[in-house]
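Every protein chain of the complex appears in place save one, which is left out.
Lettered A and B in written order, each chain numbered from 1.
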Amino acid sequence: MNVTRIPSFFTLRNARTGRTVLVAGLFAVFALAAWPGALTAQEAVSDTGFILNTFSFLIWGALVMWMCAGFTMLESGSVRSKNASVICLKNIGLYAIAGLAYFVIGYGLMYTDVSGFIGKLDLFYGPSADELALIGGDEGALAAVVDNGYAVTSDWFFQMVFVATTASIVSGALAERVNLWAFFAFTAVLTAIIYPIIGAWTWGGGWLYEMGFTDFAGSTIVHSTGGWAALAGALVVGPRWGKFRRDGSVKLTPPSNIPAVTLGVFILWLGWFGFNGGSVLALDSAANAVLMSNVIVNTNLAAAAGVVTAICVSRPILGRVDLFAGLNGAIAGLVAITAAPDVQDAKLAVLIGAVGAVFCTAGLRFLETRRIDDVVGAVPAHLFAGVWGTLAASFSVGASFTTQLIGVVSVGAFVFTVAWVLWTVLEKTVGVRVSKEVEEIGQDAAELGIDAYPEFVLMVDPEDGTDYRD
Amino acid sequence: MNVTRIPSFFTLRNARTGRTVLVAGLFAVFALAAWPGALTAQEAVSDTGFILNTFSFLIWGALVMWMCAGFTMLESGSVRSKNASVICLKNIGLYAIAGLAYFVIGYGLMYTDVSGFIGKLDLFYGPSADELALIGGDEGALAAVVDNGYAVTSDWFFQMVFVATTASIVSGALAERVNLWAFFAFTAVLTAIIYPIIGAWTWGGGWLYEMGFTDFAGSTIVHSTGGWAALAGALVVGPRWGKFRRDGSVKLTPPSNIPAVTLGVFILWLGWFGFNGGSVLALDSAANAVLMSNVIVNTNLAAAAGVVTAICVSRPILGRVDLFAGLNGAIAGLVAITAAPDVQDAKLAVLIGAVGAVFCTAGLRFLETRRIDDVVGAVPAHLFAGVWGTLAASFSVGASFTTQLIGVVSVGAFVFTVAWVLWTVLEKTVGVRVSKEVEEIGQDAAELGIDAYPEFVLMVDPEDGTDYRD
Partner (left out) sequence: MNVTRIPSFFTLRNARTGRTVLVAGLFAVFALAAWPGALTAQEAVSDTGFILNTFSFLIWGALVMWMCAGFTMLESGSVRSKNASVICLKNIGLYAIAGLAYFVIGYGLMYTDVSGFIGKLDLFYGPSADELALIGGDEGALAAVVDNGYAVTSDWFFQMVFVATTASIVSGALAERVNLWAFFAFTAVLTAIIYPIIGAWTWGGGWLYEMGFTDFAGSTIVHSTGGWAALAGALVVGPRWGKFRRDGSVKLTPPSNIPAVTLGVFILWLGWFGFNGGSVLALDSAANAVLMSNVIVNTNLAAAAGVVTAICVSRPILGRVDLFAGLNGAIAGLVAITAAPDVQDAKLAVLIGAVGAVFCTAGLRFLETRRIDDVVGAVPAHLFAGVWGTLAASFSVGASFTTQLIGVVSVGAFVFTVAWVLWTVLEKTVGVRVSKEVEEIGQDAAELGIDAYPEFVLMVDPEDGTDYRD
């Protein structure tokens, strides 16, 4: 949430999360408390605010969890059939790993006593002692519980599904050749340590937060982080065999299941209402309800603009009206608006989404020219559009351009470097890449012994043997 | 909502939407306000009503948006594989176009200062000045904001997803032969102008509203409007080549992906809880909560009755136990109950859904006899069941049969005529239909250069060359 635009008398900095929330609803409560005899009423009303804040985290968080299904459909439909089962396993596995890693140490590193750079080792984050007392029947704990503003595990849940999103971005870019176990190992470190450090700098109240860096729901913190990690992986793992030919041409590897890709994008679009809407972090006042509503509408408009723009610019940029570009345009629009979906003029949301889609579509082509193989276009959609959206917050919601740029560069430098080192270490130890033979057969048959569509007769993918690395 | 059944002292006509809402919850608030010193309490409590109304629009609206994914799955599974990519593009494109068109002019034409026939050109509908002041920190704007009952953009969001539903209905009926750009052009006009005019007549407080026309969530306003537009399109565009043979027989064109169709129907069923439940338009009182609950239960019962009935009557009507008819029966049941899901006796909901499914199943056969080619059965499910449901409101919730009939006929005459003219103009200018060659090859390869399932070996669709138009 763009804290710079809200007068300080009107906000409450939450000690645990380092985020600032609108507390209009609580004003009436405190007024009531100052009113003789109204103590009971105070509890009742603030109770309602607590319930609504908690419920908002839970229901919107559930929609963000649903985005994992969206990435799964998008990716399993984008890869060739021979790798569709492995990508399914990677996606359900990463969601499980992310949840456990964030439970064991991630949340603590991100939010507990952040020193500026990182929080502390607060293992197995869970309900507060007051909360356990309250649900155990100790009414005396109510005030302390309500004072926190929301159930602590509801915030954990909402933050956890964001971690999973970051990991999902990586799986798509590296599909069809990254080793299953190397990917899971990377996911564990990404979600237990790398992402929490970026989160500590920002939402955790660390040094970027102190500078005034603005990233409402994570154009940089979530999407660019995932995009940088994916880019580092794509460079270390390298392109699929035969993707880039010696003559400079690029082998087409069309999505194997377009309806699945489309379903995935619709799921992501739906989930994004939770991603951005829930990032208001509170629903305890009319002001927050208005803000949440505006955020969701801007999110939708940016995505809509992304679709229309990507379809229109795909012909000049890619040489054809391109459905895949149009679908990625929706995602790019969503990523771009995520840094400032609270922009007051919705026409700016349309503009930001549209430009994000242009960067994404051009980025699809750009990566090909650099011989970087990103199977689903994750880097253009999440990194390029994320950078654009973060910088655009300077004119849309008045953030400092310099601060935004510092945020973009520092997050990029840190994540790319650490991810590159980690991928390289994995490369030297367990290996990050399946063999050329496995790549030809497909990871499904070779690694899992199970085909995605075992009964369907498939065309053989012709191996033309002209890889630029031959 | 059927306003005729609620005593006027108990309702509030909202100036912006022209809809009447139950305001039981506000009574306690006003009572509190009359009570010395309780002014602060009033604000706090009405704040809660405002939050709940807004949140109801947002969360149920998100489920209605999800219906677009349902239509996409239903349609992409219903068409032959060679046209499945184009239908995906049409669906994500129409949702984007509908959202932008309704933002730019649609909402204003439907709800701003409706004169009886149409509202005014209120471009780029967005948050009110009071709301912007409030989220900017001006507490003084709170009372004015709360007085509106809900965040204005939350209502926009909920109305916008309804527009998209209307457009979705058209894409299914005309699949496999309508030109992509003609369809997008039609969608823009439908969502920017045609649907908003029908909406202005009714929910916008126009002439049909004044007459007492009852259509709780849009059996006529949304579903029949989409159905009439689809029917006009089907007549102008004509049937697929070879669908109706000279000997009177009909070529079977079975759905290419039954699980996708089934998933689509489940998505629609889920989304319909938002469609009808959210159409209570308020969640600020126990009465509204009860009403929302009854509405959702009736919606589910009507759909369940539709499935069972359609399966049972499909054998006598269609000659076989028909899964596709059963799935359409769910939709028909949902469409039929949509005019009056607030019916007090749930047994009537069962009856209305069951009869809707009979009309739908018989309608599938009827259209074939008229040589009208509706690929997914959109006209039987949305138009025929919608007409039935609108008329059934006369006995289920006591609406005037005459008024209901006037509504059905006037909406039908207007939408069908305008849509027919528009399709005809498009036919004479850009052309509305792909060539016979494109139809044979499939729109995916011919128009997009991308197959839906490029690796799967498909059977060739035999061209038997006996079209009745040859």
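Everything that follows uses one rule, which is that a contact is a pair of C-beta atoms (placed from the backbone, for glycine too) under 8 Å apart; a residue touches a chain by one contact, two chains touch by 3 or more.
None of the values given here were measured: they were computed from a predicted structure.
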Among B:Thr54, B:Ser81, B:Thr191 or B:Thr361, residue touching the chain not depicted: B:Ser81
Of B:Thr72, B:Thr225 or B:Asn257, the residue in touch with the unshown chain: B:Asn257
Sole residue of B:Phe57, B:Trp269 or B:Phe416 that reaches the chain not shown, by the stated touch rule: B:Trp269
Chain B residues that touch the omitted chain in the full complex: 5-7, 9-10, 22, 24-25, 27-29, 31-32, 35, 38, 41, 45, 48, 52, 56, 59, 63, 80-81, 254-259, 261-263, 265-267, 269-270, 273-274, 277, 283-294, 296-297, 300-301, 303-308, 311, 320-324, 326-327, 330, 342, 344-347, 350, 453, 456-459, 461
Footprint left on chain A by the chain that the document does not show: 37, 40-41, 43-45, 47-48, 50-51, 54-55, 57-59, 62, 65-66, 68-69, 72-73, 76-77, 84-85, 88-89, 91-93, 95-97, 99-100, 103, 124, 126-127, 131-132, 134-137, 139, 142, 145-146, 151-154, 156-157, 160, 180, 257, 260, 444, 447-457
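The rule is short, and it goes like this: only the chains that are shown with their structure count from here on.
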For chain A paired with chain B, centre-to-centre distance based on mean C-alpha positions, whole Å: 32
